[in-house]
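Got a structure for you, written out below as structure tokens; questions coming shortly.
What you see is the complex with one protein chain gone and the rest in place.
Take a look at chain A:
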Amino acid sequence: QDMQEKETITPERAEEAKLKAKYPNLGQKPGGSDFLMKRLQKGQKYFDSGDYNMAKAKMKNKQLPSAGPDKNLVTGDHIPTPQDLPQRKSSLVTSKLAG
């Protein structure tokens, strides 16, 4: 490579460099794409008492399992607790487009 020539960086690459500077661990997870997994599991996960009690029984110390940093990630150990529950939706009314 000719180091004397000034390398032109495409706008996209410049943005990539910005992102990697902010999040150094980005794109280093093995296996399938993070985006795809997140996409497939879209949806509000709710407290599941079955999962919760199973996980509690598994714990060696008595620490309650919590949803973890990513509340939307659905795996066996990421269990929302009652405190993590979002508000239920309010009742449905007629669309304002029809008003």
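By our rule, a contact is a pair of C-beta atoms (placed from the backbone, for glycine too) under 8 Å apart; a residue touches a chain by one contact, two chains touch by 3 or more; residues count from 1.
In this section, contacts and distances are computed from a predicted model.
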| field | Name per UniProt, for the chain absent here [options: "Glutamyl-tRNA(Gln) amidotransferase subunit C, mitochondrial", "Serine/threonine-protein phosphatase 2A 55 kDa regulatory subunit B", "Vacuolar protein sorting-associated protein 16 homolog" or "Tax1-binding protein 3"] | value | "Serine/threonine-protein phosphatase 2A 55 kDa regulatory subunit B"
| remark: The missing chain sits against chain A at residues 10-16, 18-20, 22, 26-27, 31-33, 35-37, 39-40, 42-48, 51, 74, 89, 92-99
